[in-house]
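Step one of this worksheet: look at the structure below.
One chain of protein is taken out of this complex; the other chains stay put.
And then subunit A:
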Amino acid sequence: MQNSEQEHQRKLLLAKDGEPGSGSTRYAAAMFFYQANMMSAELLEIYRRCSKFDAEDPIDVAKYEGIDVSEFALGFI
């Protein structure tokens, strides 16, 4: 059961690639889920690295680098 803030942050985590500012929006949302013990430090770090690149999909980058996204990102998204 997700609360409304989680739902709001989930939408922000899925901010559309390429939208101006979407990289930092996704990273800020990722930080929310990390603090809620719902995201690993490794995956948060991918979001941080992608935060200045609005066109970069963090999940693609994480998969490319072999970081497990299944427990959080895939099921969540």
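Before moving on, here are some points about what is shown:
The rule is short, and it goes like this: a residue touches a chain if its C-beta (ideal position, glycine included) is under 8 Å from a C-beta of that chain, and two chains touch if they have at least 3 such contacts; residues count from 1.
Keep in mind that, in the parts below, contacts and distances are computed from a predicted model.
Name of the non-displayed chain as stated in its UniProt record, restricted to "Choline dehydrogenase-like flavoprotein", "Pyruvate:ferredoxin oxidoreductase, alpha subunit", "Flavin monoamine oxidase family protein" or "Anthranilate 1,2-dioxygenase large subunit": "Anthranilate 1,2-dioxygenase large subunit".
Interface note: of A:L14, A:M31 or A:V61, the residue touching the hidden chain in the full complex is A:M31.
Seen across the whole complex, the unshown chain contacts subunit A at 9, 12, 15, 21, 24-25, 27-29, 31-32, 34-35, 41, 44-45, 48, 51-52.
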